[in-house]
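Working notes, structure below.
Note that one protein chain of the assembly has been removed; the remaining protein chains are unaltered in position.
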Amino acid sequence: MQHYVLISPPPIAYLITNGDIMDQRPFAIIAGVGAGTGAAVARRFAKQYPVALLARSPKFASELVSQIEADGGIAASFQANVSDEESMNLAFDAIKEKFGTKCAAAIFNASSRPFPKPFLWQSQDDLAYGLDISLTEFVPTLIFTGATASVKANAWMQPFTVSKHALRALSQTLSREFEPQGVHIAHVIIDGVIRMPLTRLLKLFSAWDAKLDPDAIAESYWHLHAQSLSSMTSEIAIRPFCETW
Amino acid sequence: MQHYVLISPPPIAYLITNGDIMDQRPFAIIAGVGAGTGAAVARRFAKQYPVALLARSPKFASELVSQIEADGGIAASFQANVSDEESMNLAFDAIKEKFGTKCAAAIFNASSRPFPKPFLWQSQDDLAYGLDISLTEFVPTLIFTGATASVKANAWMQPFTVSKHALRALSQTLSREFEPQGVHIAHVIIDGVIRMPLTRLLKLFSAWDAKLDPDAIAESYWHLHAQSLSSMTSEIAIRPFCETW
Amino acid sequence: MQHYVLISPPPIAYLITNGDIMDQRPFAIIAGVGAGTGAAVARRFAKQYPVALLARSPKFASELVSQIEADGGIAASFQANVSDEESMNLAFDAIKEKFGTKCAAAIFNASSRPFPKPFLWQSQDDLAYGLDISLTEFVPTLIFTGATASVKANAWMQPFTVSKHALRALSQTLSREFEPQGVHIAHVIIDGVIRMPLTRLLKLFSAWDAKLDPDAIAESYWHLHAQSLSSMTSEIAIRPFCETW
Partner (left out) sequence: MQHYVLISPPPIAYLITNGDIMDQRPFAIIAGVGAGTGAAVARRFAKQYPVALLARSPKFASELVSQIEADGGIAASFQANVSDEESMNLAFDAIKEKFGTKCAAAIFNASSRPFPKPFLWQSQDDLAYGLDISLTEFVPTLIFTGATASVKANAWMQPFTVSKHALRALSQTLSREFEPQGVHIAHVIIDGVIRMPLTRLLKLFSAWDAKLDPDAIAESYWHLHAQSLSSMTSEIAIRPFCETW
């Protein structure tokens, strides 16, 4: 029997076995742990749960594991090529062995941001959106990271905007199906430049507050996870106070 | 010089003087303190701030003041007919005298819910929507309570839906104007039956979790207030897990 | 018995008596007949129906009547202060006497476009939105003219955007109530600069095609009116090909 969730628009996979083995400690999975939102969300959920970090390249994720452990948390990183189902299955076998099967929350933060270019310049490869999904059981909380492109389609951004619209549709249709069963599925639009080493230079040209604070974003992800069944929010957008949209 | 905000769709008024008198203790204003959302939001904000409660009839608000004081908070209720500017001015003079001018958050939770009826049965009075607004300065956080009718128009609900659409438009246009100045303006859609003494009977017919927990709603209001300038949410909807919409 | 429709956000009034007196010739009412959309819609509907033109000042409407008559159509103009119910009643009495009671289509094109200004500069008068509506019977087609402000709220535009959101909500709630009875109610967002004598000068600075052709708009209004009951559209937006939004 399979116990995997593959959610991959762009592709990623989740282990969604949540056997009710009550002596197991619940853990969280963060898929897509770059220097911005992913890392901050991992640190925030690590205050409460052991966290399994999924990343394409293990370097940054390993450093993050060290940071989290230095702060008294429990973390492990798992290398996975999310577009390769075999690689995903191996990663989830490893997660299961390490943390068990009681997943409390899964954050899907993976994304590809192709360089904008005119439609006629795009190759077939630019336009391949794998939406391969398989899943057996759900975690209590499942959060997807979207973008303004999830609801607005700009020129030249068509691969990104098509996949982000598709991801939001997926989030909503899953929400309609699984929320009556007690699963909290949320979609978060992140709109703005995120404060990261990479964007620090831009500080010269704009106010620091004008950049999204990843820790503040993570606090909102945690708030979504902490909402009670009776009073849930399924979509939020997060923007700096000065973002025009 | 006037220091009032009248925000009244249906009408209500806020004192929005926020003179930077640093030795004043910031306080919060909750307008519309019935047994559900308003009371819960008042209790939540009272954990941090003295709260000024605005209500049409002083009875429930007085009991709420006693509750909050019993829990160690500071509160005062102010009677006001929100459709009457004179009455509002008097109330705000009283608030200013009691709490000063450093308002940290204002929650606009007043609403009229006319009984649904066909358009042709409505009188002119059913259709009068006062949108009388005056304002001089803004508080750091201003939250409006909306409903699904803010974004969806059902038959027979036209007075309610027109005023709720108008309220959301107001929230958005204010947000576009004042967020760049650091004011957090948010619109919250509450969709579902709220757990209240009045709706307790309905427990017989539906799951308890299927009713919105006012304390959980209040926690989301507080989360909005607590968000940093860099990472703000201007619209959320809150629904029970089983609400179809 | 009253036979009037007052639809006034900003205020206007329609005669909506449609007694099934089969020997009467159906006519159309166009409310708000300025040099742009209103005039073009009037000319288009005059190809099929006698048209009653409602205007605040009779001068332009009278010239339009002459044009329509010169083209072989039937038209009459009626002066009315749409914010004054008495004035409206008089106008509709006159329309009834002139054209009877068989109204085939009513186009609500009246709008006020207050000069944009900051919220704090607005007086109470800027913020009074009369939504006084009374109505007894409906015409087969009722079309409202909206704007991008009907769905998007920009800073400084708050009186306009609040009333346009309210008008769209009204259109939708009426649509939900009356479409099952066979009434076609549509909302048209006009987004862009309209070709008019006033805007002709702007030709120097932008392509002529970049301005909305009122006759093309009128053709779309007519298409909405001509749609069959089985296959109706309740919302469209009309933009020049080069409009960014």
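Details
Note that the chains take the letters A, B and C in the order they are written out, and that residue 1 is the start of every chain.
One rule holds in what follows: a residue touches a chain if its C-beta (ideal position, glycine included) is under 8 Å from a C-beta of that chain, and two chains touch if they have at least 3 such contacts.
Note that the structure is a prediction, hence the values are computed from the model and not measured.
For the omitted chain, the shown partners it touches in the full complex are A, C. Only one residue in the set C:35, C:90 or C:236 touches the chain that does not appear here, and it is C:236.
Note that of C:109, C:158, C:173 or C:220, the residue touching the chain absent from this view is C:220. Touching the omitted chain from chain A are residues 9, 118-120, 122-124, 127-129, 131-136, 152-158, 161-166, 168-170, 172-178. Interface with the hidden chain, as seen from chain C, comprises residues 176, 179-180, 182, 184, 195, 208-213, 216-217, 219-220, 223, 226-242, 244.
Here, only the chains that are shown with their structure count from here on.
Of all chains, the one whose Cα centroid sits at the greatest distance from that of chain C is A.
At the centre of the protein atoms shown, by the Cα-centroid criterion, sits B. Centre-to-centre separation between chain A and chain B, using Cα means, comes to 33 Å. Rounded to whole angstrom, the centroid-to-centroid distance between chain B and chain C, based on C-alpha atoms, equals 35 Å.
Shared interface positions of chain B, i.e. residues touching 2 or more other chains, are given as 176.
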